[in-house]
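Have a look at the structure below before the remarks.
Missing here: one protein chain of the complex. Every other protein chain is in place.
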């Protein structure tokens, strides 16, 4: 087995989930690492879309922010921010929205606004950014987030972006046209919404991770898929590509 | 007195009405001739805006259409058509909207849609184009049109663009924020809305034109300003500039 | 990624009888070759959409391809009237033509709403005009913050949009510049799209004022050199103003037009 960190496994598992030729709306940080890794590897025609207005960016190094110059220089088109949201995201043209979260609940609802009460918060987080509409309008949403009991909570303190609401039918009732979160990739494993209940269910554990570890890192009574898979370990080429990307 | 045609007098009188540094939304044909003449003469910093998306066009010859290449080549900025109407016209940024008309009534309402009944027209005209919103949103509107009893009618067959509606207060009631038509320039004279009644009133006659001629060319009982002026004849430089423009 | 096809194949595949079809272009880059190919292939019952229907729409109407026209200004720019359009409206020749009539601002916002995945758009427009009395797709809404009354128009989402552009690369990324009108919105609003281009190149070099449509947002690209003639393609050829003037004479007379039409249909592009 390759020698790798849990974060490396997470980025590689997330990259694998993207298919070549898809369009992907990329948040900065973990999502951007995974999407760029995919484009360097098995998905050279993955179209990266950044909310700063860069359509089809092809950065040769990881951008520090969603507005780095390298994104504009390598994009097929650079457009205004209103156009990104109105013409490209809102009509449902984009295959995958790739998000992170400060808190995530069992239905994949995301909080990036506050920990605690909104008017008297314990921790003030950055806020919504593009996430609410990415979560609403992309054909599906992938979430990449480190799994801890503080992040994986029974109920988020604030719904910044809607996952599956409180269960089946909620997205349709709210008029959300994308499928919502179909995949959550963490440093411990992979979760998917149960096809019936839409509750996030562990479907794969990463190499060297025990079920107990995952349960202990989850703030709700975690359901486990009947056929729990074991994530394939990172290959040497995958690890080499990730490390080269992060070093560039 | 210079030797000139009524059309030349009309274009020159219209050009004179534009002030240097103003922004002017220019329709094709007679308005474009007048606006370009003004920019060649006393108003070199007149900003010409064409609905094709050319802001600050500086054509060296008269464009045949509102989308001629010379407009794009010489513009300060070329933008999309939605932006022209939404960002530049609609907020009321533009000083003068310069329109023509197939029919015009005593309150300056314009018809460019049909002569006769809409569903069974005698003559089908081109339609609205940009005019309804130009007439609504420019700070003021100048209309340039040849004066005939068929064009100057008691009531237009179809209100394509609103002038002063049916009189005082109508524009405010309709939510139209510009002042509407403040000046009508014809081949016979100049009309302005009466400050009280908003009815178009003859305020100036062109050289060699009699009051009777103007009355005969008007389809309603034309009011005449108490102090009727006589339009100054074209100067030699004005005529030379107009003829050079039309020959280019 | 957009497929590269021939113009004939692109029209055959993407434009069907009964479709709502927008051939957009604001004076510049008008997809004339594509419009004439639609005539050649004998499409019928089309709902034609365009802000500024000009002579290629006059040709489509005169050829009997259309049953409905959605538009804001129909004329021969700088010349005068569209005689085939007039003949269809006033004499139902060769077939009746239903009109759905807006202003430019209304049409532009209908495309914007269509491109944005919204069902409608709002604008300051139409108030006091007779247009809302003849056009059902003009309504009024109230601002939930200020109480102001604003016009509302529904999104345009054509079955297919056809535009002409200067060039595309082999992946179907499209580039156009000069006066760009509403072409981007018309393509993004449509269910399918066909872009005719002056040339297909290996790589698109950035151009000031250039608009790029990524290949994944376009259905097909067809090479059609001089495909905008008698309109123009900025950087390739100029507007053929004489042709616009000549069209006035051809179109004024049904027989002259019918002769012209026979020549067109008999010709291959």
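So that you can tell them apart, the chains are marked A, B and C in the order they are listed, and the count of residues begins at 1 in each.
By definition in this document, contacts are C-beta pairs under 8 Å (C-beta built on N, C-alpha and C of every residue); 3 or more make two chains touch, one makes a residue touch a chain.
This one's a predicted model, so the numbers in the text were calculated from it and none came from an experiment.
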| item | value |
| --- | --- |
| Missing chain: touched chains present in the view | A, B, C |
| Residue among A:11, A:36, A:100 or A:137 that touches the chain left out of view | A:137 |
| Option from A:174, A:216 or A:248 whose C-beta touches the chain left out | A:174 |
| Residue of C:8, C:207 or C:264 touching the missing chain in the full complex | C:207 |
| Contacting the left-out chain in the complete assembly, out of C:102, C:124, C:167 or C:192 | C:124 |
| Candidate in contact with the missing chain, chosen from A:69, A:195 or A:226 | A:69 |
| Interface with the unshown chain - residue positions in chain B | 21, 23, 45, 47, 55-56, 76-77, 86-87, 90-93, 137 |
| Contact set of chain C toward the excluded chain (per top definition) | 117-124, 137, 139-141, 143-146, 148, 150, 152, 154, 206-210 |
| Positions on chain A contacted by the hidden chain, ascending | 28-29, 51-54, 63-69, 71-72, 78, 80-82, 85-86, 89-90, 113, 118-133, 136-137, 158-162, 165, 170-171, 174-177 |
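Definition applied: only the chains that are shown with their structure count from here on.
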Hypothetical removal of chain C, resulting connected chain groups: A | B
| item | value |
| --- | --- |
| Central chain (distance from its CA mean to the mean of all protein CA atoms) | C |
| B-C against A-C, pair bridged by the larger set of C-beta contacts | B-C |
| Geometric centre distance via CA averages, chain B-chain A, whole Å | 57 |
| Length of the line joining the C-alpha centres of chain B and chain C, rounded to whole Å | 28 |
| Rounded Å distance between chain A and chain C, as computed from the means of their C-alpha atoms | 40 |
| Two or more partner chains touched - positions in chain C | 112, 184-185 |
| For chain B, residues contacting two or more additional chains | none |
